[in-house]
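Here we show just some of the chains, and they stay where they sit in the whole.
Which chain is which? They are A and B, in the order written, and residues in each are numbered from 1.
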């Protein structure tokens, strides 16, 4: 039996979720991360045109996995490629499509996230999808990332199939994005707790261009959780390098997809992607040896073809980049925190990954004064 | 009907091949490339332990493709990883497994070569193979490259299946290596002619360490063929930028796998891999925009585990690298030339790719004095 969560209505789930698991987004409980205001949905979908779809696989006592799809826009991506870039923090992972993005500077397919051993099947399904929609394609470069959900999932069984990928692609929509143990985050673990999918966005003030940055993450990595400076991991005794976590077992990965509508060169797109490192530092990660930490970034800004040989681009100047750098750090940090708050405890025959204990966490946040900081000092905040 | 050439005896083929297509390796006709002597087979398999297997798919009038497997050694590669590195000349390609090799410095699976749209199926088949042989694997990093054989092959049909990959893996053997329109080279084209698989090797003199370098290539790229300095492409009117080859259509790719038994750091392995560029220059390539030119290198030299935390490595000094650099340029150059000499004309409903006209080429080589240069000047040559 394939209990695909994606078949439930998103709206109902979001409305009722507190009844099931007290899953309220942390910002709604007073946790404000960073200086900039968020977009309407506080999600990658705040970047106009970006669509996200999940397909979740929960099957018996062994399958806890899924696939998540991010579409830079709803059109034919092969015909209307978007400018993109990639960045690798720690490359113990199988993320694919990277060398072509690096060389040509474009992304031409929906971006996929899944589990480690399913990545090639997912890439192949995306090829299927692209071939169907493009009768002349003989070469196409899917961009797919993965993290390892083998602690909760029968990863060797590789249960994601082509139809799940197609469902996620077809499910992709704008608006609010499901977070937590869903899609590619169904079986992941992070910072000692159940991880999963998280998303967030930031909008720059008009004088900095008013651009939007949106981030979606698949969290599965180690470290000692910090939230807005509060040492949650330490307080909850979930830190690496303690007796219970040996030196070589604090493994895991984090996939990050960043979208923006700012007009950017590939060079500056990559510079932005590099700032995920700063967000890792803020949440208590150190990118362990076993981590596959990859950032994929694209801009939805369209260039105009000027003639046969050239295009006309608008590009942000180097010295106008600071707002985007900071916005990316903030949105990545919040997306990671969201993934933890929104994930419910998941069990399988391989073990149990406990959800972040929200009530306790909120207490610690209060103790460390990490909530509701004085907005009056920063009038440009929402 | 799947007419798999790999089922024919290799020995018989090699013996009889002149009867079919006059396919004699160019070195046997007096073409000597470079200063160093070759190994016994003038093949990547001259590096002790390295195995190569092909599976060729020729099916009706549309399927002209295949898969080629290079095994760094015959043991369990996941348990006994080899030191490796990768280098990208021009990244318009889908080669996968690269970021992990870059990060961790090891290769842990057989290396695969295939066509562009089959690469994910081949990678997934290698995962299958590794899972079968390693009951505890939950993460494994296949390294696979591809070039686009869509000019001769029904590439959108993605005809390579898991069983073909397994056959190629199981076929992998030491000794002479089949070249030309075989395995992953079945449908490729290069420099205006039928390309394919080629291989070559070099052995350093004892005073330079006596190490072996072996190279295998899958040729599918553009340019104006030069052989040992003779302008074959120009003479045979197969040059880009002429009226028949528009500026944006001299596309293609070249995959290169390099093996050595020299004890090398990842840093120096990568430095060697970078020298494929010099070989590209020598054969008349310029790595066009559409080219996916990737080098994968590994060393079969074994380190010894010294304790729980460390290994003891022997490593070549920087200043001892020159011989390996030059040997790699030479072996890559000769492997590319071999791929052209050994490939027969291939036709399909998509078109015909003519083999290099060997007789005419030999005449041009003679005209330009590119054959049988005076070995007495270089007594260290064989």
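Assume a residue touches a chain if its C-beta (ideal position, glycine included) is under 8 Å from a C-beta of that chain, and two chains touch if they have at least 3 such contacts.
Worth saying up front: this structure is predicted, and the values here are computed from it rather than measured.
The complex is built from one repeated protein sequence; 2 chains are visible, and the structure file as a whole lists 4 copies.
What we mean here is this: only the chains that are shown with their structure count from here on.
Rounded to a whole number, the gap between the C-alpha centres of chain A and chain B is 38 angstrom. Those residues of chain B that touch chain A in the shared complex are 88, 90-100, 102-104, 116-117, 120-121, 123-124, 127, 131, 137-142, 148, 150, 155-156, 158, 292, 294.
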